[in-house]
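For this view, one protein chain was removed and the others were kept in their places.
For reference, chains read A and B in written order, and residue numbers begin at 1 within each chain.
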Amino acid sequence: MSKSIQAIDMNIYYGSFRAVEGVSIDIDSRSVTALIGPSGCGKTTFLRSINRMHEVLPYASVEGQLLLDGDDIYGSGVDPVTVRTMIGMVFQKPNPFPTMSIRENVLAGYKLNGTRLSRSDADSIVERSLSSANLWNEVKDRLDKPGSGLSGGQQQRLCIARTIAVKPDVILMDEPCSALDPISTLAVEDLISELKEEYTVVIVTHNMQQAARVSERTAFFNIAGTGKPGKLIEYAETSTIFNNPSEKSTEDYVSGRFG
Amino acid sequence: MPSTEEPQSSAATKNPRRRNGSADRSNPLVSGDKGGVAGDKVFNGLALAAGVTILLVLAFVAIFLTFNSVGAVYTEEEGLNLGAFFSYAYPLLLGSLMASAIALMIATPVAVGVALYLSHYAPPKLSRTIGYVIDLLAAIPSVVYGAWGMTFLAPALVPLYDVAHEYLDFIPFFAGTPSQTGRTVLTGGIVLSVMIIAIITAVSREIFMQTPKLHEEAALALGATKWEMIRTAVFPFARAGIISGVMLGLGRALGETMAVALVLSVGPLTFSLISSGNSTIPAEIALNFPEAPPGSERQAQLIAIGLVLFLITLVVNMIARWIVSRHKEFSGAN
Partner (left out) sequence: MTSSTRTAERPSNPSQEPQGSRRNKLAQRPLPPWTWVVVLVASAVVAAALAALFTDFHLGFVFVTTLVLFLVTSYVVTRSRAGRRKANDELCRNLVYTAFILALIPLVSLLWSVTSVGMRGLTEPGFLTSDMMGVSGTTDAESVQEGTSVQGGIVHALVGSLMITLAAAAISVPIGLLTSIYLVEYSRGGPLARAITFFVDVMTGIPSIVAGLFGVAAMSWFLGVLNQAGLISSSRSTMGITAAIALSVLMIPIVVRTTEEMLRVVPNELREASYAMGVRKWRTITKVVLPTAISGIASGVTLALARVFGETAPILVTAGFVVNVNWNLFQGWMTALPVYIYRQFQNPINPSLSEPSYQRAWAAALVLIFVVMMLNLIARIIAKVFAPKTGGR
């Protein structure tokens, strides 16, 4: 159900610009890993390269290897579409499909791919996914209403429900709470801690308290200057990163001296 | 190292989309559904084909028109005869230019005024409603404009033409016997101007609205009156936009057929605006094409002037687009 991720010396390019350089990282299955760092340091680029979403942008390319339980997702003959069915993603801004109801949004992964589901299968998927996303009780009476009518936090949990409905092995989250109010943020953070029972979660966040609250391990990315590639500076237990980092720049960052 | 022998069977069965996964491959990620890939290819191909079709259609327009108009300048018996075609075409071309020039002279100030009214004078709510009304001007079919010009506008202008003839006879444009039906090139130009007001207004209004608020406020803060603000902040910013709108209107006026065909009582070229005479290229085609036998020299002649019209409007429109695109580069920062 859950898989580990291993990056080996990854370089990520946009055209000829090298956005991320030499990242090697091991992410355990059934864990929450936070990626932190200043703006533009390549953490989001790295996150998007894990399910090949960065390829949506033109001229993006990757060197190195990224192994999902030992299988290279950049190996020849690998279809990015297959990768994305195994590695789901939640975005910064909640983005439920405006033309679909709440129920249809949860089933979107199946419907959009043209998979036929029996009524009972669909019902159980909707209930299970929404329950796992801590949203079932709030929306069970209005499943046929448009998903865009929910509050921001509910929309984001709906997007998480949509992601786990297709049973991925890994869930990537790109600043999932940055557009939410504190109460919704709390709900989503609680959810993240529950999700790690079943999934490998990788989360990009600007909020260091959030990283400290939800993650077991933290990776700190940094950038030497504009136009330079982002690099992985330090990767360790979250408590180590925040209390006893081995790199000077990590300490500067987590103690708020820059970034 | 991608070929580790870990058991991956669960991946193939748990997700309905991956049930076709081939078990013999070591990397389960490779086992995408081939049908989906084909769908992507087909769809991409279709979209590309549609785009190419458009290019082909335009190429065909040029090729067919050229091919079919050869008969106008070259026949087996007489050989190449450009002179005959030229003497046939130039009065029509001048007529077209005359009608369009009149239309532009009337429409440009009115349209710029209306656009200014909508962008800077009218209350916002009213402005939107009036914007719709102006759009209606563009939606009315040209044949209706023609009918209106022929039955209502032309007779109403007859007395004015008489006055003009009486007192302004010394100007060549108002010389000659005034038409007693009012169906002259000036009337045609007025009808054309009504038709192109909408397009010039739309383009100008768009560009007026985009004037940076900061520039406007800077001018007002220096104590400029509203008109001085418009002159110093809005017009310099919008000049290229207005010009391109006018060029688009010119293209429309040059190609407009029905209004002219109905309003004008066609005749030989004359520079008097108030007596009957003149014709335009589109009107000439519309009036004569249905009667021209297919494949005849006459038909070739009509297609040839159609080609001339096509080329002229092409140039006019390309100039308009060029101005717009150049303007975009300059105002990119805004």
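In the analysis below, a contact is a pair of C-beta atoms (placed from the backbone, for glycine too) under 8 Å apart; a residue touches a chain by one contact, two chains touch by 3 or more.
Predicted model, so just to flag it, every value in this text is computed and none were measured.
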_Identified contact with the non-displayed chain, of B:A101, B:V143 or B:I171_ = B:V143
*Hey, which of A:I5, A:C41 or A:C159 is the one touching the hidden chain?*
A:C159
_Can you tell me which of A:L150, A:A187 or A:L232 touches the chain that was removed from the display?_
A:L150
*May I ask which residue of B:G176, B:G189 or B:P282 touches the chain that does not appear here?*
B:P282
*Can you list, in ascending order, the subunit B residues touching the missing chain?*
17, 36-37, 39-40, 42-44, 46-55, 57-58, 60-61, 64-65, 67-68, 109-114, 116-117, 121, 130, 133-137, 139-148, 150-153, 156-157, 159-160, 162-163, 167, 194, 197, 201, 225-228, 230, 248, 251-252, 254-258, 261-262, 282, 285-287, 289-290, 294-295, 302-303, 306-307, 309-310, 313-314, 316-318, 321
_Contact with the hidden chain only, please: which subunit A residues?_
51, 53, 56, 58, 81-86, 88-89, 91, 93, 95, 97-99, 108-109, 111-114, 146, 148-152, 155, 159, 162-163, 166
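Operating definition for what follows: only the chains that are shown with their structure count from here on.
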_Distance between the centres, which are taken as Cα means, of subunit B and subunit A, whole angstrom_ = 49
